[in-house]
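Note that this complex is displayed minus one protein chain, with the remaining chains in position.
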Amino acid sequence: MEGTPTNHKELLQAVQQGQLSVEEGLDALKRLNADDLGFAQIDHHRAWRQGLPEVVYCAGKTVEQSVAILLRQAQVGSGPLMGTRAPRAVYDHLEGRGYDFEYDDEAHLVVLRRGVPEPQGQVLAVSAGTADGPILREAEVTAELMGAKVERLIDVGVAGLHRLLGHLDTLYAARVIIVAAGMDGALPSVIGGLVDVPVIAIPTSVGYGANFAGVAPLLTMLNSCAAGIGVVNIDNGFGAGYLAGLINRGGCP
Amino acid sequence: MEGTPTNHKELLQAVQQGQLSVEEGLDALKRLNADDLGFAQIDHHRAWRQGLPEVVYCAGKTVEQSVAILLRQAQVGSGPLMGTRAPRAVYDHLEGRGYDFEYDDEAHLVVLRRGVPEPQGQVLAVSAGTADGPILREAEVTAELMGAKVERLIDVGVAGLHRLLGHLDTLYAARVIIVAAGMDGALPSVIGGLVDVPVIAIPTSVGYGANFAGVAPLLTMLNSCAAGIGVVNIDNGFGAGYLAGLINRGGCP
Amino acid sequence: MEGTPTNHKELLQAVQQGQLSVEEGLDALKRLNADDLGFAQIDHHRAWRQGLPEVVYCAGKTVEQSVAILLRQAQVGSGPLMGTRAPRAVYDHLEGRGYDFEYDDEAHLVVLRRGVPEPQGQVLAVSAGTADGPILREAEVTAELMGAKVERLIDVGVAGLHRLLGHLDTLYAARVIIVAAGMDGALPSVIGGLVDVPVIAIPTSVGYGANFAGVAPLLTMLNSCAAGIGVVNIDNGFGAGYLAGLINRGGCP
Amino acid sequence: MEGTPTNHKELLQAVQQGQLSVEEGLDALKRLNADDLGFAQIDHHRAWRQGLPEVVYCAGKTVEQSVAILLRQAQVGSGPLMGTRAPRAVYDHLEGRGYDFEYDDEAHLVVLRRGVPEPQGQVLAVSAGTADGPILREAEVTAELMGAKVERLIDVGVAGLHRLLGHLDTLYAARVIIVAAGMDGALPSVIGGLVDVPVIAIPTSVGYGANFAGVAPLLTMLNSCAAGIGVVNIDNGFGAGYLAGLINRGGCP
Amino acid sequence: MEGTPTNHKELLQAVQQGQLSVEEGLDALKRLNADDLGFAQIDHHRAWRQGLPEVVYCAGKTVEQSVAILLRQAQVGSGPLMGTRAPRAVYDHLEGRGYDFEYDDEAHLVVLRRGVPEPQGQVLAVSAGTADGPILREAEVTAELMGAKVERLIDVGVAGLHRLLGHLDTLYAARVIIVAAGMDGALPSVIGGLVDVPVIAIPTSVGYGANFAGVAPLLTMLNSCAAGIGVVNIDNGFGAGYLAGLINRGGCP
Amino acid sequence: MEGTPTNHKELLQAVQQGQLSVEEGLDALKRLNADDLGFAQIDHHRAWRQGLPEVVYCAGKTVEQSVAILLRQAQVGSGPLMGTRAPRAVYDHLEGRGYDFEYDDEAHLVVLRRGVPEPQGQVLAVSAGTADGPILREAEVTAELMGAKVERLIDVGVAGLHRLLGHLDTLYAARVIIVAAGMDGALPSVIGGLVDVPVIAIPTSVGYGANFAGVAPLLTMLNSCAAGIGVVNIDNGFGAGYLAGLINRGGCP
Amino acid sequence: MEGTPTNHKELLQAVQQGQLSVEEGLDALKRLNADDLGFAQIDHHRAWRQGLPEVVYCAGKTVEQSVAILLRQAQVGSGPLMGTRAPRAVYDHLEGRGYDFEYDDEAHLVVLRRGVPEPQGQVLAVSAGTADGPILREAEVTAELMGAKVERLIDVGVAGLHRLLGHLDTLYAARVIIVAAGMDGALPSVIGGLVDVPVIAIPTSVGYGANFAGVAPLLTMLNSCAAGIGVVNIDNGFGAGYLAGLINRGGCP
Partner (left out) sequence: MEGTPTNHKELLQAVQQGQLSVEEGLDALKRLNADDLGFAQIDHHRAWRQGLPEVVYCAGKTVEQSVAILLRQAQVGSGPLMGTRAPRAVYDHLEGRGYDFEYDDEAHLVVLRRGVPEPQGQVLAVSAGTADGPILREAEVTAELMGAKVERLIDVGVAGLHRLLGHLDTLYAARVIIVAAGMDGALPSVIGGLVDVPVIAIPTSVGYGANFAGVAPLLTMLNSCAAGIGVVNIDNGFGAGYLAGLINRGGCP
């Protein structure tokens, strides 16, 4: 055999065919495992992740870095792809590079909708106020890319309870509910008390003063009297959408 | 003139009668103003405070100190009197000392109900959970001592919205509403959105973990989306009851 | 009867006239209740809110969003209307659109003064320093739109006690007092000890260092030794004005 | 008609039979809706909640209160029932009262296992250290009462990665994973990177110093680089178990 | 007498001359006291404050406001005057208005040095690093305006102890020492252990990360093991200079 | 010369008398400086500290440790000595050991009053409430041991301003004022605005809820609008008394 | 071949001998890698860890749990073993079980000194105050068990600089220095500025008030102006000792 085996199959074949002794095979295996584990884990991972979107968090990166990573991901993979908190310039540089990227102005997302599973289930995305919109939008798109059918119900904060109670049917129809709320962050508690499906709560940084950029709704949500609520980081629309997407497809093999 | 004038009237008379020159009068006045302002302010104060309860905060005091202060207040005044966060021992020492003190086991209050104005208006005291009871009780008794008619509505937290919505009439009948809530502290927001009377919100230290002994509901209440809510310190039942009592009697001359 | 009843009256008429059986009526009622509750609650709400201002918080919205919502509110309602934390551009876009909006440069308010009740009662608006002015102004305008007669007393912080004590008559004349203070936030405690009317305390973000953008005065106010103080969020002039407005009109049926 | 209708059916019948006019019916309906919404919501609720456990949080209650509420719940319902953070004395008082309550010494739970659905799905309960055990146990029992098949994997903190990596199959077999971790709280991040099912993270108060009674792991979990993680309050085993239970049964109609 | 008396002397004269009866005098006195207390207190105050600088905190004010207040103070008083955190534009507007204002570029101070007492005593102003300079400068100027002789010792942070220990004589010669330090804020502890005069510690916001804009040195200084240290707010050079100025002149009648 | 020189004088004598060469002297000096610097600094220190009390903080020590250290200090020194936060048992063990220790039950102090300078100056110790008493007492005793004449003014919190204003003369007579206040901590601001002498502010841990064990008054004091205030750690009566003592004796050579 | 291969060698032999096809080999390999990585990592780990102590953190465990784990560790291993924060009862149960455990009363350590490498290098353990002793002791024992020669220098806080400067030689002789300090935590900064070896800083929870149980010294240490300082958790003596032990032996193969 010419050269060292570059994957496990080659290695086993070389041992089988006597090109490597058992001891040489062990040596090669030791080295291969470290590197290969990575790639194998990626593959294995990929197999599992079939249909899950890749995401690039663009906030801490230059436009050039974001574009480069997104293009590489687009080449390597075949599934959906998303860049979050991406300035429009990222999208501008991606145009005409051979992929059908879209740009979401509200949520500052770069999105490549390919290989998205057929919509199923029902994810309901709810916001307390209009200012929570961009964060909720990020969650919606993420869930959509994971194959979720997504409904939305906006501006139904608890200070005007009738707005929420007028949509009980919509609430009852969901398999999982995402709730984005800033200010007092009380909406997930109320919704959690009305339904019996998982509620994913997103505290948003909407507010001022003792809101502390989202700390107030974060604490409210963590301390909710209603059971069945999972909380994500402040303004983490992607995280909430991803978790909702996993739950939504969870029981539908 | 014999001696220095001990009040303003004496001073003016002495000047009028030539016992003091204008310059001597100015000197005497300077000194008198400082002291007298105090006493005058006390009197004036008292006149205003007709019917308001005196309160002794017993938490940082020994039983002996609390008893002594309460007895002195009982002797000096003629209105209602209350000792908050008082261990039962305070009450035990007050018995048989000539005043009809009562003890409230739930709220740890020593109360002397005398000179309480005729109940009027309507203060509604609401709690989110049963554990908020002692704090709410402190608020109720305080408001009662200030002449408020007090209703209560307990255990109507937002995680079971139907419990609250089943009592809309009670909510609508109040002139001012006190709401005690721990955990997520979301109840004042919901009630504030339903009514158009002042809501006094008491965050309680009921909860655990990221509740931080009442900080979570405190922040929730300060950040409420509903207008018309005033917040008091964590577990400050007395403060809420006092403020509600002032509001309740406010417009009823 | 053609089609399903779209409101409760039609439903009852249909049952009365035998177009619907009792069972069919119950089914229709169940569905109607959910939706209708919302609208009914709005109406009922409106009835109660007679004379209360609508408010649009413009801080988290684009100029276009703020303008659109304010115009819609102006069309739908007939009472006073206010946009808080509105850049001047919002006002510029509202001019010549058929409503007499004004702009308050100090408090960054867009205001539509229509249907404001006759001024009554007495709300006293007090500031500790001149830098608290814009927040206090927001509170004043809010209270005015709710029909309160508003007085102001500015720059009377506790470090120069004579400035405050020179206006005791003004303090004593108020039915409710709003106090805005940054820095040490000590003014509400002093005023609360002088009067026997409700005090609404607004911590402002005026200060630096260990002020933590208003946290220091917020804590001071929550821990006030004086009874009868309700606290609102840092810089929440609107909330304080609204609560004061409710209290001011409270007892004057 | 004798008296006013006490439910919707009576009301419709009274209108149908002419005992009430349409206008009288509208008046009665308005009043009925408020109360009935509550009761209707309870019933509707119950229907939905079929098979969900009732829970009583005993921490803030006296033994007597806890016992009374648990007994009432036992009488009223027919499903599983649980008292969390219950001292053994609660269990002692419940013995011989006609219900088969059990006591879990590790998690301080009073449990009544009745009407528990047939175990299905797979909830994996993982702890970073042995000290996280009681919290994890609370989560496990909760999920079990909701009909989940529960596996456990304990003491597999990230400082000894081999302990975790030796159980990848167990990780891959789960439908939802609960992870309890104190100290640095890093375990959910590592697990979340290995699997593609929802991970429910419980920060525990295990630790000292800059752990701040669970704040450190709470923040770690909220900031996890891995997607698909929902966080509950510090030490909130019940909440995590409930959410996992909902997710586990979610897609299995 | 024509009209009502406008000060106490007029009042006493009017009573003395029979123009006012004692009762009329009491009425007039009551009203006068409130207003006059203010003015009297100002005068009294002024008498006491002989030689103390007036200060205008310009940070929260417009240039116009700052200029107007500074000019008014310049007209009314005759002592030193200072505007802190003043942009240069304030100084530009003050030029040519008849007062010899200076501008300190390092500390952003507008200063009017008039009526400054003869320098006496010894205030030593010490900084840990060069970046603490502007804050220290504010303290120095303040102390100078109060008549203190001021020495400075800069860049002697504890990480290079020899820099400090080389100036023990300077330390020992001071009557009061101001120490400005950011980062770890350890310098006051070391100096406080070397001397037996009051040390005024100023935490500065110099630092990054877990410095939290001055919180770290603030806590260090509050927890100092050395006795004799008083702490002022973060970056409060004026406050430290003022306190040092008071102490410096304290015992020299 | 027999042996190596044990102090600087011996060293110089040895060099003078030729027992040591210059080079040997330099070697000896190098080693001596390190050790001696310590002792010299102690001596020098002591010389300076003439009349300053030694203090032992007993809180973190066993009774045995506290007793041992106090006895050693009593033997070595000749000035006043104090043990703070000492349980009575410490005093009990000190009795009959040859020193006239006293025990202060209110402040938990062990005190040895010897070598105390003749009382001079005037330190005024003020408390806002009776619960601040023990902390204030610690400050008083400390100042007394440093030779200060100490006056006290207690229970004059700002919520009853007349109590304070009735003692203006006492305030004006002080050379330095210590103010202990918990709750809202507003008293130093008010006093600081009335006087022109240094004010040492002690935040106490008296309070509850959002008081955070003294953080609220600490922040209030750091943010005081009044100039001339130095703040010490929460409950640090000793530190305040020591600083006041230094200031009080400062200008009296 | 009988059964599946249990390690890599068996697997390769089976492939070599045709007992497994390449495809079967790949399947077996996939499964083996996961499990084996764990065990291999343990072995490899152990090999590396030769001479490193095992530690059991006893604080969150029952006496029974601690004893059981310590005994198991004693049986399995042959190196040093330590139980931290262990009540004496743990030691009592370990006596007479066949291992020479010792108990350290100061630091609450259970220690089994076996297989400890020959002392080398020089770790200097320094404390600011006597109350930091137990934490420092924990660090010392840990370093000793790792083969470090350990010196100690106690009670040399920066408020008495001469105490530290009298031991410069000791400081200069160390290869790595551990510094434990509570209160202001300034000692590591001063020492870090004097030496050029790694300094491991342990903030201790010694202090009160704004010390916040060690947060103040923690921040001081993180913000140190001196370079070369690594910080561990509050009161984490073990962690500091372990890190110092690693550094001490680091360059001495």
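Going in written order, the chains are labelled A, B, C, D, E, F and G, and every chain counts its residues from 1.
Just so it is clear, contacts are C-beta pairs under 8 Å (C-beta built on N, C-alpha and C of every residue); 3 or more make two chains touch, one makes a residue touch a chain.
Every value quoted in this text rests on a predicted model; they were computed, and no experiment measured them.
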**OP:** Using the definition of touch stated at the top, determine which of A:T142, A:S189 or A:S205 touches the missing chain.
**Re:** A:S205
**OP:** Return the single residue from E:L12, E:L161 or E:A181 that touches the missing chain.
**Re:** E:L161
Original post:
Which of G:L70, G:V176 or G:A210 sits in contact with the chain that's absent?
Top reply: G:V176
Original post:
Which residue among D:T84, D:S189, D:N233 or D:N248 touches the omitted chain?
Top reply: D:S189
Subject >> Absent chain, residues of chain G that touch it >> reply: 37, 41, 48-49, 52, 55, 121, 172, 175-176, 195-198, 200, 218, 222-223, 227-234, 238-239, 242-243, 246-247, 249-252
Original post:
What is the set of chain D residues that contact the non-displayed chain in the whole complex?
Top reply: 128-129, 157-161, 183-186, 189-190, 192-194, 207, 209-212, 215-217, 219-227
Original post:
Tell me, which residues in chain A touch the chain that this view leaves out?
Top reply: 34-42, 45, 59-61, 65, 203, 205, 213-215, 218, 233-236
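As a working rule, only the chains that are shown with their structure count from here on.
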Original post:
Comparing C-F against F-G, which pair counts more contacting C-beta pairs?
Top reply: C-F
Original post:
Taking each chain's centre as the mean of its CA atoms, how far is chain B from chain F in angstrom?
Top reply: 39
Original post:
If you average the CA atoms of chain B and of chain C, how many Å lie between those two points?
Top reply: 25
Original post:
Among the residues of chain F, which ones contact at least 2 other chains?
Top reply: 129, 161, 209-211, 215, 218, 222-223, 227, 233-234
